[in-house]
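Here the complex is missing one protein chain, while the rest keep their positions.
Here is chain A:
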Amino acid sequence: MTDQEALFEYLLRLGDSTLILGHRISEWCGHAPVLEEDIALANTALDLIGQTQMWLGLAAEVEGAGRSADELAMLRDVWDFRNLLLVEQPNGDFGQTMMRQCLFDAFHIELLTALSQSDDNRIAGISAKALKEVTYHLDRSSETVIGLGDGTEESHRRMQAALDLLWPYVGEMVTPDAVDTAMHAAGIAPDLTALRARFDTRIDAILTDATLVKPDSTYAQTGGKTGFRHSEHLGHLLTQMQWLQRAYPGAAW
């Protein structure tokens, strides 16, 4: 894999993760438990889709094959997506959605903080911008996880179940593979092992406040960011997200 190819892969990881999570959260639009949460979820989705436009726009530029950000988002199939497995997991109940969000936000904020110091100015610029938005995302998701975890018996039970369900998807975010290592060596991306320590500190503090118990297991599901094996959920998501462009190619408004 050349440096250019590794950079393209890396940018797809960033853009596909924000795209798929943005789409997942948008599925709540009109369905959230209260109006304020509905609006907050839609706003968060909007931020993530906006960040996707920047990441996939840069990916398209780096690829240099004449594809646009829209084409990357709407015309690739499951095996070409490089998003983290965590973000493609179904919404479940509101608590499960917010647990997924909090785990991702705690990682995302550390990643963007580091990437805003990237040697690649384009990546640093996008990250500095996204970081401001993600700071608000984490504020909200961590407050909600704490509120529900340290809430009623029922809400606590559900949040612990959500944590147990989603924990196996955390490892993939913070465990480096060949692409991550190449990007770190090139001065573009941070050392994920060092980032994991900062992520752990952050998430441990939130879970303690939420009176939730972090699972003992270090077992990690992998295959999302490499594209080797996505869960069955991604294909179903794409059939909805890409439907319009597949049914009416090139449709615009």
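The working rule: contacts are C-beta pairs under 8 Å (C-beta built on N, C-alpha and C of every residue); 3 or more make two chains touch, one makes a residue touch a chain; residues count from 1.
One rule holds for everything that comes next: contacts and distances are computed from a predicted model.
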Among "1,2-phenylacetyl-CoA epoxidase subunit PaaC", "Phenylacetate-CoA oxygenase subunit PaaJ", "Energy-coupling factor transporter ATP-binding protein EcfA2" or "2Fe-2S ferredoxin-type domain-containing protein", UniProt's protein name for the complex chain that is not shown is "Phenylacetate-CoA oxygenase subunit PaaJ"
Could you tell which one of A:A124, A:L165 or A:A186 touches the chain left off the display?
A:A124
Could you tell me which of A:E9, A:D47, A:E88 or A:E172 touches the chain that is not displayed?
A:D47
So which of A:E5, A:D80 or A:D139 would be touching the chain we can't see?
A:D139
For chain A, which residues reach the chain that was dropped from this view?
36-37, 39-40, 43-51, 53-54, 121, 124-126, 128-130, 132-133, 136, 139-140
